[in-house]
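Everything below concerns the one structure shown next.
Note that one protein chain is taken out, while the other chains of the complex remain in position.
Moving on, here comes chain A:
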Amino acid sequence: MSADKRRPLTDVVCRLSDLEDGKAYGFDPFKRGRDTVFVVRRGNKVYAYVDICPHYGSTPLPWKKNAYLTGDAQHILCSAHGAIFDIETGVCVLGPCLGQSLSPVEIAISYEGDIRFFLGADDKLIGEPVVTN
């Protein structure tokens, strides 16, 4: 039994065919009233990250629903202060959090194209920082 099988998954958040190539989409798998995870589809690969910018550590990236990419769709953009991130690695390549990374979320795509997120042991998304006030 692989380690992955022991980890809980969210419900199906979408299907691969719902995602247009080269576009990003936000999701609210825990019904928090705003998107907390986003995915970017490139060909048949889907990259998923927690919707929190490492610059301030607790703030969302887009300026409106699904607006996660630069105009040329080549990078992920934090529209709070313009940090741009590599889509495949999540590393900030220019801007206020240079060298820091978005937190990746592990995803599972079933044979039928159903997309789910893996959850960590505490039922939070893997990589989601614990925000204390």
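The rule is simple: a contact is a pair of C-beta atoms (placed from the backbone, for glycine too) under 8 Å apart; a residue touches a chain by one contact, two chains touch by 3 or more; residues count from 1.
One rule holds for everything that comes next: contacts and distances are computed from a predicted model.
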Q | Listed names "VOC family protein", "Acyl-CoA dehydrogenase", "Cytochrome P450" or "Sulfite reductase, dissimilatory-type subunit alpha", with the criterion being the UniProt name of the chain not displayed | A | "VOC family protein"
(Q) Residue by residue, what part of chain A touches the chain that was omitted? (A) 33-34, 59-65, 67, 70-72, 77-84, 94-96, 98
